[in-house]
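What follows is a single structure, and I will ask about it in a moment.
Only one protein chain is missing; all other protein chains are in place.
The block that comes next holds subunit A.
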Amino acid sequence: MVKLVPLITYEDLSEIILLVKNVYDMDLSGYSKASLKRRVIRFMELEKLDLLGLKTALINTKGFYSHFIMELTVNVTEMFRDPQYYQLLNTEVMPYLASFPRLRLWSAGCSTGEEVYSLSIILQEHGLYQRSFIYGTDINARVLDTAKKGIYSLAKVKEYSDNYLKSGCKNSLSDYYTAMYEAACMPNELKEKILFSTHNLVSDGVFNEFQFISCRNVLIYFEIDLQKKVFELFDKSLALFGFLCLGSKESMIHSGLLHKYKVIDKKYNIYQKIAL
């Protein structure tokens, strides 16, 4: 008979969380358990390890831990994901951002960078790029390497063209990249105002003041208490009248901060900070 019983239980998961905390001071305890457990099991299957094997390798095999952490995160992303969201950036957010003399933007949990290049393109189209600087951060150094290169599969980028058009942008996505064989390369113009760097939302603090923060499809992986903590970090990092943009299934209801934020769009979860 097919054996399907889960490789590990929630108790096993707690042990792994504790081990990683004790040995590497990495705190995974605020992650949503069901998806974290699925990721751990996926990793164990990939590496053909049982629970003991996993623990042993985590403690004793050099480099194994960072490999483990990289594989735990979910890095799925797209350019112009949720076109209606980008449409709202075009109509509601960019015109307001134009009133700031200098713009600092932060994409937290940017994965392989597609979201950051999308922002870069939108800023260009609104004539705001020259006064902007975008920080793209993620906990996973491996995806940031891809982000820095800015080279994506041409087939995928062609799919993003459809997103781009639906977001009400002016040109054609192909105006922004150069196609080389099977690859689409982001040009240097789009990169020069971007800095990619590691930042852990669980343990790292404020590093600048921003007029725009987007953190999309990251908070779904966090339990409510950790979400709250991260919202506080964003609140401290956001300038007055700056914008906070979340994924289409993420909201500020559990943040305890809604008395300071105006809901710009309820469906796409765009907020503006209107009090300090």
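Everything below uses one rule, namely that a residue touches a chain if its C-beta (ideal position, glycine included) is under 8 Å from a C-beta of that chain, and two chains touch if they have at least 3 such contacts; residues count from 1.
The rule is simple: contacts and distances are computed from a predicted model.
Matching "ABC transporter, permease protein", "Isoquinoline 1-oxidoreductase, beta subunit", "protein-glutamate methylesterase" or "Fe-S cluster assembly protein SufD" against the UniProt entry of the left-out chain gives the name "protein-glutamate methylesterase".
The omitted chain makes contact with just one of the residues A:132, A:167 or A:217: A:217. Note on the undisplayed chain: of the listed residues A:114, A:235 or A:250, the one touching it is A:250.
Across A:74, A:154, A:239 or A:258, the residue that sits in touch with the chain not pictured is A:74. Screening A:32, A:146 or A:161 for touch with the missing chain picks out A:32. Across the interface with the omitted chain, subunit A contributes residues 2, 4-6, 10, 32-35, 38-39, 74, 76, 217, 219-221, 223-224, 227, 247, 249-250, 254.
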